[in-house]
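Apart from one protein chain that is not included, each protein chain of the complex appears where it belongs.
Presenting subunit A:
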Amino acid sequence: MPSGEHSPLLLSMRGVRKVYPSGTVALSGVDLRVGAGEVVGLVGANGAGKSTLIKVLSGAVPATDGAIEWEGASQAWAVPADAQAAGVATVYQHIPLAHTLTVIENVFLGRTGWRRSSVKLERELAQLLERIGYAIDPHATVEELSIGQRQMVAILQGIAQGARLLVLDEPTASLARGEREVVFEAVRRLSKSGTAVLYVTHFLDEILDLTDRVTVLRDGRVVADDVTDDLTEDALVRSIVGRELLRVEQQEIDLPPADAPLLLEVEDLRSGDRLQGVSLRLRAGEIVGIAGLLGSGRSELLHAIFGADPDARGTVRMEGRELSRSPRAAVAAGLALVPEDRGKQALFPDFEIWRNASITDLPTLSRGRALPDSERERERARDAIRALKIKAPGPDALVGELSGGNAQKVVFAKWMYSGARVFLLDEPGSGIDIGAKADIVELVRELARSGAAVLVADSEFSELLAVSHRVLVLRRGRVVAERASGATSDHELVGLASGLEKEMQHAA
């Protein structure tokens, strides 16, 4: 692989500063170098300035100060089209493709001119696919594609414009394992063929595997810029977080007493072919993990317990009392759901923190249970900001302006103060940085210590093991195994969840 020192410098950003009109300093003097054909990793916690840096680089926002050099010539890209013309293609996390058009139409969307020769474009697409080692039906419409395939179409679109530098913003965040491999392969091949890649991600194993060099941002500054081979995951984590990370690994978790009261009982819960008869029990103070791969029914299970799945059949009892099947009944009984997609399923981005935090418990904060008392609501939000260490200017900050980790804490605040006793957490750590993740783990433990029961689904099994007392393995809508956290491993869980380790299930 080409390494930074030897390849000619393609991009050099020096002393780039960005101050937003609101006065927020997003970048305070950042240097970034990318050599031709080099794969550079860009990492940092949420709020470190990664997104802003990418936007400056792609011409989407102007830098307040600093210099950008492209192939040795100074540049001031005013609009994204300028950067694109120069050879910078940016693939954002939320892929802006034309959903009703076909793959080939999307890939060559930027192509100008009156006439399109489909034969020529097809030949060109075939060459591009060859280059990144990928295969896809050129005439499938984008709306038929999986997220992983869309990601690849976006990458193809980038290189079809003749990109010399491809910026990938969290390309694997929502991809399944197999789909990630495809992206990795494409990055490797592109790098070999001379296209540089700036790879932005939360996944440190990808950074270590894939990149030649890593630039670490913290609070708008570069705190590390090293050749990947000299780095370890530990060192990387330290520079990202800026402190020794709270060990979230296996620690002695105090088990709840065996006679702790039973809070939640689920019996034979079914929903179509996604849930095929799941039963489970949760005692007060217990944290139970659900280990399941994509499509195993883990989200469906949590939604069904919460009464949010109208097709679900089966019994859910809360402290012995059977619940009717609606989220309203579940909330009234003390169930809480922290869903996977907070922006769409849990938060009101245009509302302030206080209006978000109070929505589940409005009558309690109201005069005569009918007229909300905004002072008490704000007071509760202030409590939550303090207790959960939410980084926000105050209770009046809009939730849409918070970073992922802080938004997730607002979701927790919604439930913690409304007397919920059973927490259903769906991928609580998705899309949030390491520091906030550690806070959330601590929070979950605190909830259990205070007598709540927690059911948590997570696709990162090591994180699941770190937080839960026992783990239920879910495969194709069935609980196929149960393990105490101390008596199993990440590897065994993957085996069980993927169906590779059937014999171990019997052995147990």
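Structure notes:
We take it that a residue touches a chain if its C-beta (ideal position, glycine included) is under 8 Å from a C-beta of that chain, and two chains touch if they have at least 3 such contacts; residues count from 1.
Note that in this section contacts and distances are computed from a predicted model.
From the set "Cytochrome aa3 subunit 2", "ATP synthase subunit b", "ABC transporter permease" or "NADH-quinone oxidoreductase subunit J", the protein name that UniProt assigns to the chain left out of the figure is "ABC transporter permease". Touch with the chain omitted from the figure is made, among A:430, A:459 or A:485, by A:430.
Within the complete assembly, A:401 is the residue of A:401, A:442 or A:482 that touches the hidden chain.
Among A:290, A:308 or A:384, only A:308 touches the chain left out of the display. Although one chain is hidden here, its contacts on subunit A can still be listed: residues 18, 20-26, 46-52, 93-94, 170, 173, 220, 306, 308, 326-328, 330-332, 337, 339, 341-351, 355, 359-360, 362-363, 366-367, 369-372, 393-404, 407-408, 414, 430-432.
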